[in-house]
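The structure appears right after this line, and notes come after that.
Every protein chain but one is kept in place in this view of the complex.
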Amino acid sequence: MKKLALVILALVLLVGTLSACGSSNASGGQTTNNSPAATTPAGSAPTAGGSASQAAPAPAANVSGSISASGSSALYPLVNIAANQFKAANPNVSMTIAAGGSGTGLNNVLAGTVDIGNSDVYAAEKLDAGDAAKLTDHKVCLIGVAVIVNADVAATVKTLTSDQLKAIFNGTTNNWKQVGGPDEQITIVNRPTSSGTRALFTKWALGGQSSVEGDTSLQTDDSNALLTTVGNTKGTIGYLALSYLNVASANIATVQIDGVDPTYENIYNDKYQVWGYEHMYTNGKPNAQTQAFLDYMMTPTMLTQAGTLGYGDPSKLNADAAKSR
Amino acid sequence: MNKNRSAKQADRVATGVLYGIAAFFVLLLASITIYILYKGVLAASPDLLSFSGDGVGVQLFNTIYLVFLSLLITVPIGMFTGIYMAEYAGKGSLIAVIRTCIETLSSLPSIIVGLFGFLVFIQMTHSKWNLLAGALSLAILNIPLIARTTEDAMRSIPRSYYDGSIALGSTRWQTVVHVLLKASIPQIMTGVILAAGRGFGEAAVLIYTSGMSSDINFNNWNPTSITSPLNPFRPADTLSVHIWAIKTEGIAANSQQIADLSAAMLIILVFAFSLGSRALGRHLQKNAGEI
Partner (left out) sequence: MAYASDKDFTQKRLNQPLLNKKWRTEYAGRTLVTIFGIFIILLALTILGFLGYRGSATFLNYGHSVAEFLFSTNWNPGEAGQSGTVGAAIFIVGSLTVSGFALLIATPFAIAMAIFISDISPKIGSRFLRPVLEIFVGIPSVVYGWIGLTVLVPFIANVFNLPFGFSVLAASIVVAVMIFPTIASVATDAMQAIPAEYRDASYALGSTRWQMVWHIKLRSAMPGILTGIVLGLARAFGEALAVAMVVGQSTRFVDSLLSPTNTLTAVITANMGNTVNGSEYNDALWSMAFLLLLISFGFIILIRVLGRKRNEL
């Protein structure tokens, strides 16, 4: 019986901690957020303590506190890499980066559960006007979207006109031989209707026309599954953010639109139209560490690195291209 | 006589078919396991096995810690509910209501549990993603499983055990704890293993509650610090969340290797846990009289 009493006692303690967490966590979260003092004793580990005592000369470096971001899955890999580097320069910062989709990012930043909400689209395209106005936009980079096809089509179909592309996606063109390819059924591979990549593609490649649904159109939740689906399935056509096309794949190939290759060079020169800004939204004015991180995202070093990962540099857009959005 | 022979024939045929089915599934499951392990071994490198950079050591630690926390919550609640259903709820409509509630809970898609957990444990407490929220949400998913297996286990114990204990002057509670619970430990263990397995493999619930990244320092064991591995209020990504994130969104050249390695580690982890808890179950049963 003594042991039973112990078990019950342990249980009560557990429930006690659980309920305590509910109330204390609110304040706990905020302390780490605002006051560096709260994190300093925590950083009693040699590395953290050491760097805290020697103040770095650069003003941007050596901020502390916590930064959290969630949202766009297309932007997630870049933010994650940037966060790791930022963290290396600022060991007292605690970073939390998550994907989840642009809607999640906007939801979370509005609700205050994250400091930064990442989105592929303007907040006004998802939120109603009142909520969208509360958020501050930071356009950190560009993302281009390319049309890709399965390798068996790629040999003969190297370019499609905008009109051919529209005809394929509205179902009037349903065999590759109609656009100079092999005699094969065209299978469309879409992203979900609410996806940011799809929104960009629909708006700038299809002129707002929605894609046909049915027998010949599949859909995948995420970009890597789309890459695999197009790579494994003959006669498929899909579209992907350029960041997913870094690693060359023998099974797929990109297709020109109106004779223009999907490259950032062409985007900067206003020749290739299927692209958009990647946004990092904050709820009003960001706090010091968040601002430092946003600044870091837009440093030349980071943007060069973003370039190698398949993201574009907004500062390189020529006047016409910049005006188009 | 004729009837007898055909019965024997049916017996032989059935035995053969059952052997066939068992063999087929063992082969299927084995080939999936070997496929995953093989890909994992191909991907393994000291760099990926480490606790820093691309390594999955942190995720491994998070997975174990989160499942442990979750079981700490799930097992007592599930077991007590199961005991109540088997021994105290009677046969009336109350038990039917509870049972329906439990089955309804267990049919919730994990993304719904995740969003519910996000609303209740994150938004309503004004906190950020954290391990404990993940563990609690996982508990919602698993309590029904433990409750059901406990109830089934206790009900399946021959009535004579119960009667014998009562006849010796034990109270019902004493009987439950010393006799029935002890006899049902192996079955409850199955429930615990299945629940832990679900915890190891679950991604959708945790993405919304415990987050998709960790920022911890293995030199810091002060549980109140946000970068301490032990702090239950820090964000954490488990192996399966990690797999999900890089399978779906990873753009690095080695992202598929990281995912393959993580999957292989997860299988080994589940296997080790399964063996370990069976052994623990046997040990508990041997010493159950002292609980």
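First chain written, first letter: the chains are A and B, and each begins at residue 1.
In the analysis below, a residue touches a chain if its C-beta (ideal position, glycine included) is under 8 Å from a C-beta of that chain, and two chains touch if they have at least 3 such contacts.
Note that this is a predicted model, so its numbers are computed, not measured.
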item: Residue in contact with the excluded chain [from A:Asn84, A:Asn170, A:Ser217 or A:Asn269]; value: A:Ser217
item: Chain not shown: contacting residue from A:Ala225, A:Val260 or A:Met298; value: A:Ala225
item: Touch criterion as defined above, residue of B:Leu48, B:Leu66, B:Ile122 or B:Ala153 at the omitted chain; value: B:Ala153
item: Touch criterion as defined above, residue of B:Leu72, B:Ala89 or B:Leu230 at the omitted chain; value: B:Ala89
item: Sole residue of A:Leu106, A:Leu160, A:Leu242 or A:Leu317 that reaches the chain not shown, by the stated touch rule; value: A:Leu106
item: Where the unshown chain meets chain B, residue by residue; value: 7-8, 10-11, 14-15, 17-19, 21-22, 24-26, 28-30, 32-33, 35-36, 77, 80-81, 83-85, 87-89, 94, 97-98, 100-112, 115-116, 119, 140, 143-145, 147-149, 152-153, 156-158, 171-174, 176-177, 187, 190, 193-194, 196-198, 200-204, 239-240, 243-244, 247-248, 263, 266-267, 269-271, 273-275, 278
item: In chain A, positions touching the absent partner; value: 1, 4, 8, 73, 99-104, 106-107, 110, 124-129, 131, 184-185, 187, 192-196, 210, 213-215, 217-221, 225, 228-229, 232-236
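In the analysis below, only the chains that are shown with their structure count from here on.
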item: Length of the line joining the C-alpha centres of chain A and chain B, rounded to whole Å; value: 32
item: Residue ranges of chain B in contact with chain A within the complex; value: 72-73, 76, 122-123, 125-130, 132, 136, 177, 207-208, 211-213, 215, 217, 219-220, 222, 224-228, 232-233, 235, 245, 247-253, 290-291
item: Residue ranges of chain A touching chain B (in the complex, touch as defined); value: 3-4, 7, 11, 14, 18, 21-23, 25-26, 28-29, 32, 39, 41-48, 66, 68, 70, 73-74, 76-77, 80, 83, 87, 94-100, 111-114, 221-225, 243-244, 246-247, 309-310
